[in-house]
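Removed from the display is one protein chain of the complex; every other protein chain stays in position.
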Amino acid sequence: MDFVPVILTVITASTPLLFAATGELVTEKSGVLNLGVEGMMLVGAIAAFAVASTTGSGLAGIVAGAAAGTVMASVFAFLTLTMLANQVATGLALTIFGIGISALIGAGFVGFALEPLPKLAIPVISDIPVIGPILFGQDILVYLSFVMILAVAWFLSRTRPGLILKAVGESHDSAHALGYPVIAIRYAAVLFGGAMSGLAGAYLSLAYTPLWAENMTAGRGWIALALVVFATWRPGRVVLGAYMFGAITILQLHAQGWGIEIASQFMSMLPYLATILVLVLISRDKTKIRLNAPQCIGKVFHAAH
Amino acid sequence: MVRLESRGDVSRAWSLLSPVVAIVLTLISGVVIFSAMGKDPGLALYTYFVQPLTTAFGVTELLVKATPLVLIGIGLSIGFRANVWNIGAEGQFTIGAIVGGGIAIAFHDSDNFLLLPVVMIGGILGGMAWGAVPAFLKTRFNANEILTSLMLTYVAVLLLSYLVHGPWRDPDGYNFPESRLFPAAAMMPVLWEDSRLHLGAALAVLAVVGGWVILSRAVIGFQLRVVGQAPAAAKHAGFSQNKLIWFSLLLGGGLAGLAGVAEVAGTIGQLLPSISPGYGFTAIIVAFLGRLHPVGVLLAGLIMALSYIGGEVAQIEIGLPAAVTGLFQGILLFFLLGCDVLTHYRIRFGAPGRARGS
Partner (left out) sequence: MKRRTVFKALASALSVGILAAGMASASAQTKVGFVYVGPIGDHGWTYRHDQGRLAIEKEFGDKVKTTFVESVKEGPDSERVIRQLAASGHDLIFTTSFGFMNPTIKVAKRFPNVKFEHATGYKQDKNVATYSGRFYEGRYIAGVIAGKTSKTNKIGYVASFPIPEVVRGINAFLLGARSVNPAMSISVVWVNSWYDPGKEGDAAKALIDQGADIITQHTDSPAPLQVAENRGVKGFGQASDMEHFAPKAQLSAIIDDWNPYYVERTRAVIDGTWKSQDVWYGLKEGMVQMAPYKNMPADVAKLAKETEEAIRSGKLHPFAGPIKDQSGKVVVEAGKVADAGMLLGMNFYVEGVEGSLPK
């Protein structure tokens, strides 16, 4: 059997997870937990689809998806950072809101077809057998997903603003005492997370399955949230986790085609059980987790003066 | 420039007033949204919030819908106080329904009055068992319970799907994915004639009282609060973090399991591939909306239930699409959550100035 198309399928299944998890990673590193990823993805998906199908420009669609995700995140940021609302509940409410508003906007776009985003094949090297189509024959968003996670990894570990962002997530009180604008930094991190979720949605409605249908994210936002914890807030492991999850999902579909006779429900459980297993394996060393987990996650910050 | 100024202490008046402010703001946005949709805003708001309460049927259905939300919400709120983030109540709910429902199906010929208690205890134990897994993984392997409990939810839902598609299919049901109907002896008694209001509602009220007793009177409640508010102090006092994790997840799981079994043995009367419209997740909102206080959870559960039922009535009576009702529900929650800030802070406009006494 030819493995190249299988790997290509894994890439498309993993890309939306990678986008959303990258965004949530930055949000959480700043000490904010936004459970509204699913809702932001849906709004990103419909915005991207609506703009791309109206203007005929995939690029405009991508920008619209990111922008819509950012707008959704700004609602969350205002409520949790300015109005100090509970982050867990607000995130869940954001998802309810996102499902509703995306369905409302999308009502006029049901049944529309769209050309999938073009593959940006790099001449010559994309013709190299096996690695050519995998590494150099993807659409722009797949490349962008890797650019973003690399940029985030670099930003968090090598730049001063990145270190400040982590410091805010570690201890907002100390960061505030040192004179850093805690709230402004968190706003930026939450909005970035929204933009990434928007891109994840845009990937779904422009490239993965170029169509709009209500609730088309089908739970991927929740998986992305789980991936961040699974990755113990490390960018490298986010990539690993997203691709492992994508691979297991695809492999269980293939396994059925090979005639492996296990009830399909048990096959569908595999990605979730595997996630738990890997999490247990990497969590046993408590100090390692502590090093990476933002200590202030989910906690409300308000400067006394 | 909007600024928040600490009140220093929780304002009693504002803890009652802030939901009122939120509801007024929601009504105003409702007028805007419904007018934009070309609907009469007065009629729309009436059908959404008032009409469901004008019939005995509406009121009992409200209680039926609120029952699982309150049961689960109470369990979760107690765990959340100790920073135990069980977000897998949906899975514990499902396993509770599977175990309780499994017993009911196994004894489908029985008319023994003991069947219902056994079914209920089975449901509670099932939920506790499913809650025990993240507790074990957390205390033994330090695995994050947010993730494990969420993943286990998917596993539980797929397990239910397997059972009703396979071994537990109704033998007389033409292979459709439904279990056989539960025997009458396994069904919860109805509390109000000609309605679906079942024993579960009474148990939910009991859970509210129980939750209040645990939090305000029991030693473990004190420990939970200390761990949540001052982890360092809790460590100093020698409270066992592990014990609290086990307690929170077993309690949360048990109540979610009870909610699950109450749903199948109280309203549905059989196992189906989908038995919950997301109660386990909605209950998380309910817990926070209720400020993690048992009475608050009760009120929040009722408001949440009303927003669902109101949405259905609005679809039927004035043809509002489900999307709008979801949107409106989201806005209601935003305002309720946002306005809660008024209990601890006052809003000031203008340049920052020193707060009194700080």
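Order as written gives the chain letters A and B; numbering starts at 1 within each chain.
Here, a contact is a pair of C-beta atoms (placed from the backbone, for glycine too) under 8 Å apart; a residue touches a chain by one contact, two chains touch by 3 or more.
Quick caveat, the model's predicted, so the values are computed rather than measured.
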- Missing-chain contact among B:45, B:158, B:255 or B:342 belongs to B:158
- Item | Given B:19, B:102, B:177 or B:211, the one touching the chain that is not displayed | B:177
- Message: Just checking the interface: what residues of subunit A touch the absent partner chain?
- Response: 1-2, 5-6, 9, 12-13, 16, 103, 106-107, 110-111, 113, 116, 204, 208-211, 213-216, 218, 220, 249-250, 253-254, 256-259, 261, 263-265, 268
- Item | Footprint left on subunit B by the chain that the document does not show | 43, 46-47, 50-51, 53-57, 59, 61, 64-65, 158, 161, 165-167, 174-178, 181, 194, 196, 263, 267-270, 272-277, 308-309, 312-313, 315-317, 319, 321-323
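Criterion: only the chains that are shown with their structure count from here on.
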- Item | subunit A and subunit B, separation of their C-alpha mean positions in angstrom | 27
- Quick one: in the complex, what on subunit B touches subunit A? 2, 4, 6, 85, 87, 137, 141-144, 146-148, 150-152, 154-155, 158-159, 161-162, 165-166, 281-282, 284-285, 287-289, 321-331, 333-334, 337-341, 344-345, 352, 354-355, 358
- Task: Using the touch definition up top, name the residues of subunit A that touch subunit B in the complex.
- Result: 75, 79, 82-86, 88-90, 92-94, 96-101, 103-104, 107, 214, 222, 225-226, 229-230, 263, 265-266, 268-269, 272-273, 275-276, 279-280, 283-284, 286, 289, 302, 304-305
